[in-house]
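One protein chain omitted, others in place.
A, B and C are the chain letters, set down in written order, and residue numbers restart from 1 in every chain.
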Amino acid sequence: MAHVEGQQHPIAIYFKIWGLLFVLSFFSYMVDYLQFEGYLRWFLILLFMFLKAGLIVSVFMHMMWERLAMIYAILLPPLCLLVLIGLMTMEADYTFLTRVLFFAGP
Amino acid sequence: MAVAIVLVLLIVGSVIFNFLSPWWFTPIASNWGTIDTTLIITFIITGIAFVAISLFMAYSIYRFHHKEGRVAHYEPENNKLEWWLTILTTIGVVAMLAPGLVVWNDYITVPEGADEVEAVGKQWQWSFRFPGEDGKLGTTDIKFVSFDNPFGINPDDPNGQDDILISEPELHLPIDRPVKMLLRSYDVLHDFYVPQFRAKMDLVPGLITYFWFIPTRTGKFDLLCAELCGVGHYTMRGHVVVDEAEDFDEWLSSKPTYAQFLAAATAAPAMTGLATKGQEVAGAQGCLSCHTIDGTSGVGPTWKGLFGKEETLADGTTVRVDEAYLIESVSDPNAKLVEGFAPIMPPYELSDEDMAALIALIKSKSE
Amino acid sequence: MAYVAPAEVDDIELHDPQSFITKYIWSQDHKVIALQYAATAIGIGLVALVLSLLMRLQLGFPGTFSFIDPSSYYQFVTMHGMIMVIYLLTALFLGGFGNYLIPLMCGARDMVFPYVNMLSYWLYLVAVLVLVASFFVPGGPTGAGWTLYPPQVILQGTPGHDWGIILMLVSLIIFIVAFTMGGLNYVTTVLQARTRGMTLMRMPLSVWGIFMATILALLAFPALFVSAVMLLLDRTLGTSFFMPAIISMGETLDYGGGNPLLFQHLFWFFGHPEVYIVALPAFGIVSDLLSVHARKNIFGYRMMVWAIVAIGVLSFVVWAHHMYVSGMNPLFGFFFATTTLIIAVPTAIKVYNWVLTLWRGDIHLTVPMLFAIAFILTFVVGGLTGLFLGNVVVDVPLSDTYFVVAHFHMVMGVAPILVVFGAIYHWYPKITGRMLNDAMGKFHFWVTFLGTYAIYFPMHYLGFVGVPRRYYSIEGTDFIPASAVTLNQSITIAAFIVGVVQILFIYNLIWSYFKGKPSGPNPWKATSLEWQTPQTPPVHGNWGPNRPLVYRWAYDYSVPGAAQDYLPQTMSPDDPIVGGHLGRGDEKDHHS
Partner (left out) sequence: MSIFRILATKPWERNEASLGDLHGGGELSLPTQKIGLFVFLSVVTVLFGLIAAANVMRMKFGDWQPLTDPQMLWVNTGVLAFSSLALQWASVSARRQNLKGLKIGFFLGGVLAVAFLAGQILVWRNLIDSGHVVLGNSANGFFYMITAIHGLHLLGGLWAWGKSAVRIGRGVEIRELRLGVELCTLYWHFLLLVWLGMFALLLRT
């Protein structure tokens, strides 16, 4: 398993990426700071998280594509699952709400 | 070659069929004309796509079928064409989706001031509940359901006392008033479906679901269960009657409130010991979810006046109802089917005591 | 033909069969396993076909056949749906065609894990047997619909709620294990065992379709697995994963707190990818059929590959379009309607490219080609009706009516089945060395195509009227006109005609095996590797001493300047037949 390919990135690119990461983190903080609520909040937080993760994976790890493909293969399914888990929590809250509203409760 | 011709015939035939067929939506009786409009938009766009694509295919086959000396054109791709087609398709999709989402937003947003009505489903019959004077439905729970409280209304909830109970599968609604249907199920999934209203929604046990609509036409409409709920699924029918306001009020006022129902149930005349036990057995075994003892019709034939009667069977013969017949009817319900009823009763294996109690109950209701 | 020297490609270890048993029964050869899979799938599929005809008897002539009571009707519907989707189509496309085509088309000697491959088949057979056994237990098989929705599936009032459902779930669990074993093989073989020169983008679309479908299946089946296990626990041990507090037939049960919608979400998280699992292989195979028999390269190969990948990925985020009226959180409607209609775009591209492949081709109207053309038409009808259902409000009146039944039969019960037939007519010569009889084939085609169109096209209109699905009888309604009953009769008659013609097809399969015209190694003059094997039918190990060397993609038909109208993938650019012209000849490339 050879991984360290000879290819070198110019140092500038690292700085640019650092900058981008800062900007993204800033946005994440803003979501908190501006007190977005509900689904929007989670949507934004997750979005920025994925963007950051994507950046890090694609640039800093500058791996050969096979490694990258492995990572996609291992990461993509859980990402699909995250959608499922997110929607399932919403669904659970909704169900619970109707139960509280309409059922006599324990 | 024949294929090209047949394809064209099929396409033309399908279009003609569409216009000439006697089968189309039943005339609408609710405010959901917008759903029909969206459907028509979808229909037109997809119809055009269907005709265009298949005619093009038929023409290609006609034009380029194998002949001596024909050589196919070598063209791996044509990016421009493909992008154009993609964009065109996207436009088509957006043209369908946008109105669809707008109408969906209406569909899930109940207008202020809609009347709440509850539809209750259980295998395989409908019943309904109106909120009564206070305009609020009482809370419910499965654990409160009993012979005296068939709707499982919370006895401690003051909102529930004046709720009006409709124990038969016929629901009346006033015309031109928005209703919010709250849907509740005792056992399995069902679905409240009146084709003329377009709207429908599942009933899910352990959950309250809803949809809303405004009836816009008086008349009597079929109510169907549209979610598979066991062998009796297809028999789970009812009616929705849309009335003018006065007729509706008159109908509603003839129905008992929960408080009245409770009073009547406790005041019912006492029965002999064995028959009382029979009532318990019938409750515990679930017979009473299909059979009634007061002469109204249920999923199965009523037990009132059953004993000693000449019963007409599905094959046209008749049989006198005696103990042997009752026992057979319970242990092997499909052996002799009563006329006009579906073969959906599950077989039961009851102890002799329980059976005797049930027979006593049925006898007591036949005197 | 050019070969790599043995040293250049490391071969997997081959288990050479010794006796009849190891050759034909416990075989580890992918071709034998493929045939075993296919035979079993078709056998059980015929059972499902008979069940569908029994259903049609009741629907067309209600009450005439007293042996079909409501319980057995629902059992027929359920078993028909489940067998057709999982045990016939999934097994046939992936276990049958996947096993046969992947190694041959990639130039491999066998699957990479032949032993696991063999286990996969035998477990599949066990799953089928358990399924069949459920017909013979007390209470019969389950009758809860192929969606197996709880609570109903395990309660009184549903046929087979005591034993049938347990066997069904066990069978599904075994099937999933079996499939996972096979699936690991297909994916790894495509990734690792291609011959030299066979880059990913030189693979025929059949392989791409099967490859992607396998990935989908590997990732989707766990959802079915989890829901089956949880349902089994609810049924046998009385847990309440899905079961809320319930009064069933007047009896208060011990369950409480669960949510039936959880099952539906899990089921459709599997169920929607599942429909593409049976569609993608069909997409791939039909692309190859069209290209070969139109003597033209498939149009827009790259877009076709991208579309397959896009459809695969998107199919995991559309599941709840089956639940628009299930009572789930109503906000989900927006999300799922959007994703559902987005998925129509890559699918549309595929349709365009199929049709554009015909354009300016040299179309040979052979039997496989006829089936491929019929596929396009029926798939377009079925796909477009899918858009109605995907567009959330339009689904509201149509859901659970015969419109849905018509949609999925067009798109799944007819279109892929037509591809299966086309593919069998196409590859039968490779498998047996003989052609299938053409006259019988044409007759079979016409009856099947026109017959199924006659069955399902009018069904859409029953759906518009509002006829609900899964109804044993629609008597006693006011809104259904009497003419609908006549329509139902004619549908039943059409179904019988189509059903009976399948006997002719089976007869053709057997007759041609002995009496068919010898085909030679490459009767269709096709380019892909499976037609270039040194022997027909290919022997164990497929390629003789050396594996083939691939120089080009699989679609070099009618290349300008070449001396013949097809250039096999193994043909080197130095070959005189190529005529000094490569690929697109000397034209300037004006696109990139």
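The working rule: a contact is a pair of C-beta atoms (placed from the backbone, for glycine too) under 8 Å apart; a residue touches a chain by one contact, two chains touch by 3 or more.
On a predicted model such as this, the values are computed, not experimentally measured, just so you know.
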Could you tell which one of C:37, C:76, C:113 or C:388 touches the chain left off the display? C:113
Sole residue of C:95, C:164, C:258 or C:271 that reaches the chain not shown, by the stated touch rule: C:258
Residue among C:127, C:148, C:170 or C:193 that touches the chain left out of view: C:193
So which of C:101, C:230 or C:480 would be touching the chain we can't see? C:230
Missing-partner contacts on chain C, residue numbers: 9, 12, 107, 112-113, 180, 183-185, 187-188, 191-202, 218-219, 222-223, 225-226, 229-230, 233, 237-241, 254, 256-259, 262, 265-266, 269, 297, 301-302, 305-306, 309, 549-553, 555-556, 572-573, 582-584, 589, 592
Where the unshown chain meets chain A, residue by residue: 1-2, 65-66, 68-70, 72-74, 77-78, 81, 84-85, 88-89, 91-93, 95-96, 99, 105-106
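In this section, only the chains that are shown with their structure count from here on.
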Cα centroid separation between chain A and chain C, in whole Å? 34
Where the CA atoms of chain B average out and where those of chain C average out, how many Å apart are those spots? 33
Hunt down the residues of chain A that sit against at least two other chains at once, touch-wise. 95
Residues of chain C touching at least two other chains: 259, 261, 331
Write out the stretch or stretches of chain A touching chain B in their complex. 95, 98-99, 101-105
Contact footprint of chain A on chain C as seen in their complex: 219, 259, 261-262, 265, 269, 313, 316-317, 320, 328-329, 331-332, 335
Show which residues of chain C lie in contact with chain B when the two form their complex. 69-71, 74, 143-145, 149, 151-152, 155-159, 244-252, 257-261, 294-297, 299-303, 325-327, 330-331, 333-334, 337-338, 341-342, 344-345, 348-349, 351-353, 355-356, 358-365, 370, 373, 376-377, 380-381, 384-385, 387-388, 391-394, 396-397, 399-401, 450, 453, 457-458, 461-462, 464-466, 468, 470-474, 476-479, 481, 483-484, 487, 555, 557-560, 565, 584-585, 591
